[in-house]
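All protein chains but one are shown in place.
In order of appearance the chains are A and B, and numbering begins at 1 in each one.
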Amino acid sequence: METIVFYLLAASIVFTGVAVVAMRNPIHSALALVCNLIGVAAIFASLQAHFLATVQVIVYAGAIMVLVIFVIMLLNIKEEKPARERFLLLGGVVLAGFAFFVALSFVFLHQFQVTPELTDEITGSVANIGRVLFTKYVFPFEAASLLIMAAIVGSIMIAKTKRREVS
Amino acid sequence: MQIAILVAKAFIIQQVILGLASFCTWVERKGSALIQDRIGANRAGVYWNPKNPLLKIFTPIVKVFGVLGVVNTLLNDAIKALLKEDFVPEGTSTFMHALGPFMAVLPVFLAYCVIPMAPDFEVAGYTIRMQIASLNTGVLFILAMGSIAVYGVVLAGWTGNNKFSLLGALRASAQMISYELAMGIAFATLILSYGTLDLYEIIEVQKSGWGINPLYYPTGILSFIILFIVGMAETKRGPFDMPESESELVAGYFTEYSGMKFLLFWLGEFAEIALFAIILTIFFFGGWHIPFVELPEGVWWAALVGHGVLMTKVVFFCVLQIVIRWTLPRFRYDHLMNLGWKGLLPLSLFNLMITAAIVLWGMNLS
Partner (left out) sequence: MVSVNHYLILSLLMFSIGVTGFVIRKNAIVVFMCVELMLNAVNIAFVAFARMHGNLDGEIAVFMVMVVAAAEAAVGLAIIIALFRNAKSVDTDDAAELRL
């Protein structure tokens, strides 16, 4: 049962991931990425990380991707022109990506030859995550809040339209 | 057996959602007529005069329902919508166009998964909890589904392929993202005072007396006000219906939808109203508990009574939301954004701080 669920999720994640790259219309690739992120959330849930699965849906699918789609709609970005003259180059890059995958998977399989089992000791429930986050990792947590503050101020400064002076 | 119980639970809860949604539809039609001093829907069922004696028994029911507009809103409108032409605007894919209403309804229905509908009861040795999934992230799950609900609106606006739909979708997504912040922080405040994320346990905490620990009352009232306003804004109704304002945007993001697809948007909206009514009831008004009366545990009739009490409270909040929607005039867009970002967000942060202080103080006390 667990194996079947994993393979189904993995297939959907890979399929939508390829769709993100291959779709020519940015809205289509954004929607494919939304499906991909929800698939990743399901993978988290299957790994007993319930809190992360929910936060993944709230933050990624609910906030970041809505912003991306919002920007695509606001700027009314049209479809990309097909890069036919660089077909050979594209094929080369895709092949290189595949070679990258094969090489690193060899390294991984070599590293973990014994196929370590998943343990069931502690689950990522809200209470457990909160306990660790506010005791052991309280400093990174506070630093993250500073980072977000800086990002808010920075993004407003960048995207702000300068008021034209009346001439 | 487990699977059979699960399927039965899912079926019953789906019926509850549909019942609440159709009740809201009827109140919306007939209640708005009452508020605006019109008669409203009352035609269907008037000409019901069958010769068959078997059908004749139903005559009084049909007459009463017809005059009250129930037949008109629930039967005739549905048939009309089913028979309408399914219109797809030029230049958009049919699949994407159909995905819009689907994504508007699905997250709302999924959010009902974590909502308990009645107290536990025992049947044939099985203890049954009327909750499809008791997750340890219950409240967060509702929040997550609420943030997914934006996609229905965005897809609908984008596949409409005209400026009005797109403007409506832009407004709706901006509004939903802005009010989600205040909603999340209001939820955090409540989680802090209840100490749990499971909605069933939240109701059980309110068993003694009628509510939260009296220590938390002042902030509880504030978070009720915040959550009520946010709920009205998240459902894109009431004074906050900028995305579908008919005087500016035709019908907003669902301008290009017809027939059953159009009706699905309404189903999603009414299910969302009912969802917010249930959330308010569970968080602030004790769920299925009757004040100062204690129901026996584990028997089936107590579960039925509890469900009835819950639904009575929920219906009250549904009607309240619809009355507000038909009473107040619409906001202006910048007022809406100001209220969300400069009013509700600081207020809810302040509320969270006070609540945290009180909880900490209470912990030190005990």
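What to note about this one:
In this section, contacts are C-beta pairs under 8 Å (C-beta built on N, C-alpha and C of every residue); 3 or more make two chains touch, one makes a residue touch a chain.
Quick caveat: nothing in here was measured; it's all calculated off a predicted structure.
Here is the thing to keep in mind: the chain we left out touches A in the whole complex. Annotation for chain A: contacts to the undisplayed chain at residues 2-3, 6, 10, 13-14, 17-18, 20-21, 26, 29-30, 33, 36-37, 40, 43-44, 47-49, 51-52, 55-56, 59-60, 63-64, 67-68, 71-72, 74-75, 77, 80, 83, 90, 93-94, 96-98, 100-101, 104-105, 108-109, 112, 115-122, 124, 128-129, 132-133, 136-137, 140, 144, 147-148, 150-152, 154-156, 158-159, 161.
Convention: only the chains that are shown with their structure count from here on.
Measuring from the averaged C-alpha position of chain A to that of chain B gives a distance of 30 Å.
Remark: chain B residues 135-137, 140-141, 143-144, 146-148, 150-151, 154-155, 157-158, 166, 169-170, 173-174, 177, 180, 184, 197 touch chain A in the complex. Taken together, the chain A residues at the contact with chain B in this complex read 27, 31, 34, 50-51, 53-55, 57-58, 61-63, 66-67, 69-70, 73-74, 125-127.
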